[in-house]
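Shown here: the complex without one of its protein chains, the others still in place.
What follows is subunit A.
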Amino acid sequence: MAGYFLRRFLLIIPTFIGITLLVFAITRVVPGGPIERMMTQAQLGGETGGLQRSQGGGTLSEEQMAELEKYYGFDKPILTGYALWLKKVLQLDLGLSTRYQDPVWQIIRERFPVSIFYGVTTLILTYLVCIPLGLLKGMYHGGRFDGASSAVVFLGYALPSYVIGIALISLFAGYYDWFPLGGFVSDDFSELSPWQKTKDIFHHAALPLIAYLAGSFAVTTLMMKNALMDNLSTDYMRTAAAKGLGLGQSVRRHALRNSLIPVATSFGSNISLLISGSFLIETIFNIDGIGLLGYEAIIERDYPIVMGILVISSLLYLIGNILSDICVALVDPRIRFGGGVH
């Protein structure tokens, strides 16, 4: 067991290198890198930006270009460039943003509280709602409750979460004015009491959280429902019935733990997805999170930021997967104690 998880942890290293090397190579191969981007910006600045830009001279000279390429390491072959990048990452240096010239780590760190808040809250709410809902739907499959809730679940599944976001914001923040139009907190946040602060955060968070939930809701609910239904027809559930247990009792004592195994397995990938957020929802609700940052960084060819976010989200993903394996092992003694007599 311990040996297995040690191996899993060691496997993070090659997987991490594989993911980052692939993306690093892509950033080198795809046309329109950050230098070209800066040139275009400079040109645009020269034409439209008025005084301050035009003084800097419209275009960059060949020398300036070469200097920039050298500065960002674009003059070296991919592998050498990657090795240099990796070496810096190991020293916890993610480099400088080509757009802002600020350290990447600092830029990402500023967005962390917002993203972690939404990620963790969505994750908790998803499991808190979807597990009981999926269980009820599975226990009373084909009944009235199952039918009615399926309508809601499938609506949430069929509509993309940004559509739900736009609908929510137009209705409850635009038309009715019950919720703020966006942002993470109010402008006067720092003057509020702790209780008011909490209220303020959730007041802002209610609509985006619903939009986030709508996205993960259907999948987790149906996963839970199907897992339970698979277990309801097992022989050991028939044994439970033959003992004299009622449906509720036998689900609680027998099917539940077995049905949680697939949900526990999906936990790892959910962690990284939720921390990295959705740029569409962040755009709609004007939330300055990591999803939006990553999206803008890709559009603007701010590769140090792209790579920085990749480092964090791939590490979360890899560690999250090991965490789910540990969860599964906790639930399932066949994994915890290995093969038995056969």
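By definition in this document, a residue touches a chain if its C-beta (ideal position, glycine included) is under 8 Å from a C-beta of that chain, and two chains touch if they have at least 3 such contacts; residues count from 1.
As a convention for this text, contacts and distances are computed from a predicted model.
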> UniProt names the one chain left off this complex as which of "Electron transfer flavoprotein subunit alpha", "ABC transporter ATP-binding protein", "Xanthine dehydrogenase family protein subunit M" or "Cytochrome c oxidase assembly protein CtaG"?
Replying inline: "ABC transporter ATP-binding protein"
> In the complete assembly, which of A:Val89, A:Ala241 or A:Cys327 touches the absent chain?
Replying inline: A:Ala241
>> With the missing chain put back, one of A:Arg109, A:Lys199 or A:Arg253 would touch it. Which one?
In response: A:Arg253
>> Residue by residue, what part of subunit A touches the chain that was omitted?
In response: 233-236, 238-246, 253-254, 257-258, 331-334, 337, 339-342
